[in-house]
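Just one protein chain is left out here, and the rest sit where they should.
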Amino acid sequence: MITPVDIGIAILLLGLAVWTAFARAAFAAVAGFIAYGLLLALVWVRLNAHDVALTEAAIGGGLTGALLISAAARMRRIEQATNTERTGLPVRLLAIAASAGVALALSVCVLVLPDPAPSLAHPTVLNQEATGVGNPVTAVLLAFRAIDTLLEAIVLLIALIGVWSLAPERAWGGRPGPRQVADPNGKLAWLARVLAPIGLVAGFYVFWVGADFPGGKFQGATIIASMWLLAQMAGLAEVPPIGRTWLRVGLVAGPLIFIAIGLAGTVTAGAFLAYPVPFAKPLIIAIEMALLPTLVLVLGLLLAGTPAQELSK
Amino acid sequence: MREFLIGACGFVLATVILGLIRILRGPADADRMMATLLLGTGGIATLLLLGAAIGERAAVDVALTLALLAAFAAIAFTRAAPRDDA
Amino acid sequence: MKLAFDLWTFATISAGAFFFLAGTVGLLRFPDTPTRLHALTKADNLGLGLVVLGLLPQADGVLAGIKLVCIWLLVLLAASSVSQLIAATVRRGGGPR
Partner (left out) sequence: MTPATLFGLCAAALIGVGLYGLIVNPHPLRKIVSFNVIGSGVFLMFGTIARRAAAAGLGGDPVPQALLITGIVVAFSATALAVALVLRLFETTGSLSLAADADDP
């Protein structure tokens, strides 16, 4: 049953997307995109995908918005120069034709999707018992498709190495991002002092309930990473220089423990990333615990950006 | 009760949609940021009402996450906004 | 008893929805950035508070109710501080450009 709420959300979503494509200034487009990210969380709730809704609220509503808005604000002053560069009419017409064609083809695909839809829900529920985990999405992420999760953690690390490798020679090993000047007694510092501890508790809560209810390490790690960044922006904490040994150990520890448990599975359960059934739940929780700090560090450092400050003596 | 909650949810969403006209009109960057703050608060109210209407408890957790992070982009904006006097 | 609770929910959520409308009207109609900020943060957070109060009798259990109130307090905390920060940005010269 479609409610007016659904139609309202869909229209708003489309309107904001059109705005990001047609707005005159980059900053205005980015502001529209932040609103768009917040709205997507509502859509996921309507589609009964609550784990996804939590991820979208944390990443789409928080981290991506902050990343884009600070980049847009930093490039604000030279925007006029870029605005003079315009795409010609023939290209515009071709672009309209191409995007309309793609949208139409995809709409037809949506309308002719097979009914009843093929589903892996039954096998997941049947085999979920063996993992000891109550949330089917967590069971898929850490047992049935654990290889995806492992490779994802590694993709995140590679992205971080990519961001770091853009550093100029003199800043290599230094602190990421522009130097933060903040008043440690200002309003922002006050907000960070109150909000960050609450956010930490909420982050661990979302992480912990992930075993049985919507939630999990990605969502929890995103919340905790945001609180870390809040403390950095308020001048209460400093981004560590990327050369620090503890930082690098922390970054690889999660995936390494994951791989080690996976390799142990080849001996004890006969396949890479297979768990012996009686120990499935403790092993899954061990992997989640190991991945959480790594994810917090990677997400926080991805947002902090390329090292730009010179090494202090 | 369910119909009332869905209706209230739709109403709040409609006011938020109206408020987003500020993103279109600006004129200052701060006005655009404020419109996203409006969507944060309104989105939380919509989620809570929707969650109560369809009896979905996880919607409250999504609202909690939004409450923690909706202001995050605005904070990043105030930190990165160009300082004309500096 | 149920009727009384339901009436309470109707009344507070309707009032909350009204304040959301008021906040939007303020955001659209007030003449400059600081007054718009004022309309937005005050009216909307009051609206959210009323919605939360209205949902309390419908919440299943005391803990769920406490969680709802916590969400409201978090939003109040974040919105009030952020509105101060935005106002400072505006005064520093981030006004209409």
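The letters A, B and C name the chains in turn, as written, and every chain counts its residues from 1.
Keep this in mind: a residue touches a chain if its C-beta (ideal position, glycine included) is under 8 Å from a C-beta of that chain, and two chains touch if they have at least 3 such contacts.
Owing to the predicted nature of the structure, the values given are computational and were not obtained by experimental measurement.
The missing chain, though absent from the view, touches A when the full complex is examined. Listed residues A:Val137, A:Leu200 or A:Ile259: the one in touch with the omitted chain is A:Val137. For subunit A, the residues touching the chain absent from view are 1-3, 6-7, 10, 13-14, 17-18, 20-22, 26, 29-30, 33, 36-37, 40, 43-44, 46-52, 55-56, 59-60, 63-64, 67-68, 71-72, 74-75, 78-79, 81-83, 85-87, 91-92, 94-96, 98-100, 102-104, 106-107, 109-111, 113, 115, 117-122, 124-125, 136-137, 139-141, 144-145, 148-149, 152, 155-156, 159-160, 162-163, 166, 216, 218, 298-299, 302-303, 305-306.
To be clear about the criterion, only the chains that are shown with their structure count from here on.
If each chain is drawn as a node and touching chains are joined, the picture has every node linked to every other. The mean-CA centres of subunit A and subunit C are about 27 angstrom from one another, to the nearest whole unit. Centres computed as Cα averages put subunit A at a distance of 19 Å from subunit B.
Per-chain Cα centroids separate subunit B from subunit C by 10 Å. The set of subunit A residues touching two or more other chains comprises 188, 191, 195, 198.
Counting partner chains per residue, subunit B has residues 26, 29, 33, 35, 40, 57, 64, 68, 70, 75, 77-78, 81-82 touching two or more of them. Interface of subunit B with subunit A (complex): residues 6, 9-10, 13-14, 17, 20, 23-24, 26, 29, 32-33, 35-36, 39-40, 43, 46-47, 50-51, 56-59, 61-62, 64-66, 68-70, 72-73, 75-82.
On subunit C, the positions that touch subunit A within their shared complex are 74, 77-78, 81-82, 84-85, 88. Subunit B makes touch with subunit C in their complex at residues 1, 4-5, 8, 11-12, 15-16, 18-19, 21-22, 26-31, 33-35, 37-38, 40-42, 44-45, 48-49, 52, 57, 60, 63-64, 67-68, 70-71, 74-75, 77-78, 81-85.
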